[in-house]
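Below is a structure I'd like to ask you about.
Let's turn to subunit A:
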Amino acid sequence: MIGSLESRIPDGPLAEKWRKHQNNSRLVAPNNRRRFEIIIVGTGLAGGSAAATLGEQGYNVKSFCYQDSARRAHSIAAQGGINAAKNYPNDGDSVYRLFYDTIKGGDFRSREANVYRLAEVSNLIIDQCVAQGVPFAREYGGLLANRSFGGAQVSRTFYARGQTGQQLLLGAYQALSRQVAAGTVKMFPQTEMLDLVLVDGHAKGIITRNLITGEIVRHAADAVVLATGGYGNVFYLSTNARGCNVTATYRAYKKGALFANPCYTQIHPTCIPVSGQHQSKLTLMSESLRNDGRVWVPKKKNDHRAPNEIPEGERDYYLERKYPSFGNLAPRDISSRSAKEVCDEGRGVGETGRGVYLDFKEAIARLGENTIRERYGNLFDIYGKITGDNAYEKPMRIYPAVHYTMGGLWVDYNLMSNIPGLHVLGEANFSDHGANRLGASALMQGLADGYFVLPYTLPNYLAGQIGKRPAPDHPEFLRAESEVRGRIQHLLDLDGARSVDSFHRELGLLLWDKCGMARNAAGLQEAIERIPQLREEFWSPNGGVSVLGKGETFNQSLERAGRVADFLEFGELMCRDALARDESCGGHFREEHQTAEGEALRDDDNFADVFAWEYQGNGKPNEPILHQEPLHFESVQLATRSYK
Partner candidate 1 sequence: MKFKLKIWRQDSAKSKGGMKRYEIDQVSENTSFLEMLDILNEQLVNSGEEPVAFDSDCREGICGTCSLTINGEAHGPSHPAAACQLYMRQFKDGETITVEPFRVRSFPIVKDLVIDRSALDRIVQAGGFVSARTGSAPEANSTPIPKHNADLAMEAAACIGCGACAAACPNASAMLFTSAKISHLAFLPQGQAERSRRVLGMVRQMDVEGFGNCTNTYECEAVCPAEISASFIAKMNREYAVASLRERMGE
Partner candidate 2 sequence: MIVAVTGVILILFVIGHLLGNLQIFLGPAWINGYAEHLRDLGPLLWVIRAFLLVDVVAHIYYTVRLAIENRRARPTSYRRKDTVKATFASRHMVMSGLIVLAFIIFHLLQFSFRTTDPRFAILPADPLGHYDVYTMMVLGFSSPLVSGFYILALFLLALHLSHGSSSFFQSLGLNNKNLTPRLAQGGRIFAWLLFVGYSSIPVAVLLGWVTLRTHS
């Protein structure tokens, strides 16, 4: 294994760790910064904010994204909001509470120190974004407005209509654009990272493919930062954008970076249900809807009456019934599983029976349609466009869908992976959300990592690296390049019959079935056997995948084929992790481990660890090696999560 599993968490009291660490970290002097080249892959909240900030500090940054513009990274689609411990509503919030809620929400499977730091810098993020001109919602007095969100009993979420992610991303994008104009950041849009290059055990560059020309390029740098988002698209259907993929992090994993907790995936409770076979994506309805909407299903099985014809007494507001103190605002994993449960019982609604109602009738009666329109108008519009239904008149139908992945590349407190020089930010790393992420925390983490953590921790690595940047024609680069070229050629040479999407869909269905909202050992084993077969079929010289066109041109089939090939390997790793984690926690629900009431049953004695996987090769003889990083809880007591 490269490097070690040392978390490098500073000692001392929890509340002082970060300050102490900042004071002890090494610095790079302003006149030396321009001697460093930093590669940042991904331009979402994490990558965009990091590139802007490092460029501003004087480093030479190369910023890569597969989209045609940095502004289109998928952070843009986040709707609900961003948490911060400002306590403006004076309702008892504090850094500690935000920290505690996040740790608890993650079912005690994340690192205390990382989460505390996240809560600490959350306030700085709001200040920074306001200064950039992010148009957060405001009260009539001109001060910032807050709303409440799942998993919390305080109002700490800042928002910009239902487009918070968009506005935060545009803030970062604008800061990035400023650096591009200043010449400190060079943008490489429509460029995909296809491999990581290690020189003497350090991450020193990447190999990319220009998606327009097909040109393969070697980029050398002093450090590499991956902010490439999550792997939710391994399920084919998810709320992620079509292009989201695991390739960058998976390639790094194949080069020796440890992949942590890949089985931790978040299934978001409020999405528009699947309607047909050719559906290409699922659309999220912001969780903020649960502030005013009430979730219910009929009490009777197979009740096909129209929702408005079902009398109050025959409705089961199951979240309010099961979790009286949090009610409809129960955390995501719990809400999702409850929806699955009632549908499994045959009480689901809609054509497919895989759906539950989210009803605004009472809220509209209480607040008036205008208030509801003001709060959620755009969401109701989206819903109307997709389903053709008017949610002001009849309840929405919702169902859980894959939304976020808590797992990711393993990183230490500096956000550096076990490979020196390789830093991983945002959804791409594993560090802050444990086994379940609370709403409005992804935006917080992305921006925390990019604006306020990496700019302090990256210099600590760089300080020892002056003059160590290899030339891009170093043998390691040439070797990686030829591997990349070989793989592309291999894909093009396959004379298959099946489309890339058909393989992807098959993999997705299998994973949703065996490694989705509920998992069990038998199902996971089945998937672990089935996935290699599917992979073999994909690569088989005849009858496998069909990739038309050439490599040296714009070729969307080729792009997708490469990504799906990685998903076909990664999916297996995910199942192996889910199998190895023989407990239930957060979004990882093993049917073998549940309480009498059907809640997740953790096993803290055996599994209060991070599972970090090391690549050995694919398939039986070369199974990945599991490393475990124990989680130490000094400030919080491990408790059974209760939202009752």
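By definition in this document, a contact is a pair of C-beta atoms (placed from the backbone, for glycine too) under 8 Å apart; a residue touches a chain by one contact, two chains touch by 3 or more; residues count from 1.
Selection rule, in plain terms: all candidates are chains of the complex that A comes from, given by their letters.
Being a predicted model, the structure only gives us computed values, none of them experimental.
Participant: Only one of 1 or 2 touches subunit A in this complex; which?
Facilitator: It is candidate 1 that touches subunit A.
Participant: Over in the complex, which subunit A residues touch candidate 1? Could you list them?
Facilitator: That would be residues 49, 52-53, 56, 67-72, 74, 76-77, 86, 88, 124, 126-133, 135-144, 160-161, 163, 166-167, 170, 173-175, 177-178, 180-181, 187, 189, 212, 241-243, 275-276, 278-281, 283-284, 382, 385-386, 388, 451-452, 455, 497, 499, 501-502, 546, 548-549, 553-554, 556-557 of subunit A.
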